[in-house]
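Shown here: the complex without one of its protein chains, the others still in place.
Now for chain A:
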Amino acid sequence: MATEMQERGKVATLIEKATNSTAAEVDPRLLKAIKSVVRSSDSELRLAAHTLMDLMKRDHSQVRYLTLLIIDELFMRSKLFRTLLVENLDQLLALSVGFRRNMPLPAPPAIASTLRSKAIEFLEKWNASFGIHYRQLRLGFDYLKNTLRFQFPNLQETAARIDRERRERERRTREILQNKFEMLKTNFSSVKEEIRATVDEVRQCLDIVRTKEECMPPILLDDEDFVEFRPAELRQIRLDSLKEGEKVHENNDNKVVFDALRELYKLLVTKHLASVQEMISLLIRVEAADNRSRDSMLKELIDIRNSLISVKKDCEESGCALPKTAKNNEEEEEDFWEEGNFGSTENEITTEPGKRKEVESSNAEEKSKSIEDRNFKKSNKRSESLAKVSASSKVKAKDKDCSNLSSKVKETLGSENSVRSELLAEAPVLKWGSFLDNWGSVSNRDTLANQKGWELDNHWGRVDYDAVIPAEKIAELNLQATIYQEKLGEIQPCRAPLNKGVLCQRRDLKVCPFHGPIIPRDDAGNPINQNSSTEDTDPDLGSDLVEQIAKQAVKNVREQDKEEARKRKLAKQSLQREKLAKVREHNEAVLRDAAMASTSRSAAFGEDMGETVGEGSVARRNKQTLASMLRKKVTTKDRLAQRLLNTRATDATIRQMTQGEDATYKEAFPNQW
């Protein structure tokens, strides 16, 4: 009887145990145990349902959360459990969603919000799976959704919608492919013909060129005997030049042929090759009804592509150096300057040259103007639109960087545009300042002070219109001043092992408030330099040294086995070195500390070190429990409030203030007592 009772209570204790945890999930072993026990008998299941409903009433969100997870597990599995639970669904929802105003979810609030979202999610899931059999589920879902307007995650519908959209998209692409395939089928032969014609023409052209070349006598071939004694490099150069010489060169005779060839090449590469590639990819992707015709077409296309490639190669080998010339042509065309559009100038320059062509014609007359002129305009405009550093100013900056003579660079700018773009790419980005007004120009002139266009006469008395500000003063005023910005390096994480099993990811400069000084640790979070003494407070100082020593020591130990004799000596040596290293490390640490003390960061961090270390150890000592979750976290504000609002402090302040008031009063009325 007693054992039976014990058996009967088993599920209750299991559930108690499973919910008495601070983890974000139910212990899977316990969950499995609960499930197996509950599955064995209906009475256990009833007891479980009862216990779970009781636990849902606990005044702790974490307990409710874990209980809800167990409820979900059982709900999805057992029909009896469902019927039992559905009876009190409104209560369950009130306890898990907290929709009743007089029954809000208990602390801690963070877990309460997860509890709520989880409960809503579960309700949606339950409704989707079993809503048809349980009116209560439908009612609860409907009430939360339509009356209280809770936001449901709507998982199923979202998934269905995404799936539908994807299928729709696929269908459309298939349709498009099919259409293209049909088109291709109809005009495949004509395309083929066209390509073949072009290829033939190219071949003929090449033949013509070659035959002409054959007639020309080789000039330099005879020299080959003499070159043998020369060094290998020279010979290589020579061979290359010979090869180059073999190539057909364009001259007046074959200019027409070359022109035609170029034309055809362009057609071949830009049109035919691209279209053939496209067709191949289309054929690969399309799902045609007749696979045979598709395969044959594919084969043909691949053949065509191969022949095209070979022809292209022939063309390039034939020495007309077509691709290069084409590029040069293009680049010549793009010599222009876009005027007036300031913000986008930068972008324009970085984009592909082809994009600029649109504005080219409109800017044609600009070309005639000298670049100096433009720069002048630019700088004027820049002073109007302040914030942005324009391209021209960048160029100017570059001027100063690479050479002091700006005019020279301007010349290069005029002659070679590529240099300009190169410079633009390199130009530094600066914050705007008055120094940019005469960037690069060494102004040695004095400036008239009172020639700003204001009528200052008769206002401040006589005005000296000839007053000047000396040049050195101007230079001083225009000095570029920047604020030094400390470069923030990568701050290493603390990596101390936490209770959760992960490593502490806090990034502090020197001392982690929870785990003390930051020291190098291995992947498990254990400190690497165990043997280092207490003075090793500065981690990034001699850590690698210590590491080195440790390695050395390990090596030594290995060697000990081999060579017994050298053991003593080596040990002594290492010991000595270690000592030496320690001394050096200490020295370095002292120096480093001294240096750090002057920087802003160390000033901010150094002071509260001791205190935080103490607190960290306290925090580590108390283990996290359900009760501790309810405790309010002590924030900085609280600590400050504790400091400032205790009676002593307030008394002191009041005393101070009354004293001050007394003093002022006495000062104001010295003759009164």
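Note that contacts are C-beta pairs under 8 Å (C-beta built on N, C-alpha and C of every residue); 3 or more make two chains touch, one makes a residue touch a chain; residues count from 1.
Just so it is clear, contacts and distances are computed from a predicted model.
**Student:** Could you check which of "Chloride channel protein", "Transducin/WD40 repeat-like superfamily protein", "Isoaspartyl peptidase/L-asparaginase 2" or "Proteasome assembly chaperone 3" matches the UniProt name for the chain that's left out?
**Tutor:** "Transducin/WD40 repeat-like superfamily protein"
**Student:** One chain isn't shown here. Among A:L30, A:L139 or A:I528, which residue touches it?
**Tutor:** Touches the omitted chain: A:L139.
**Student:** Which listed residue, A:E87, A:E316, A:D446 or A:E547, touches the chain dropped from view?
**Tutor:** Checking the options A:E87, A:E316, A:D446 or A:E547, the one contacting the hidden chain is A:E87.
**Student:** List every residue of chain A that touches the chain not included in the displayed model.
**Tutor:** Its contact residues with the unshown chain are 32, 35, 39, 76-80, 82, 87-88, 90, 129-130, 132-136, 138-140, 142-143, 147.
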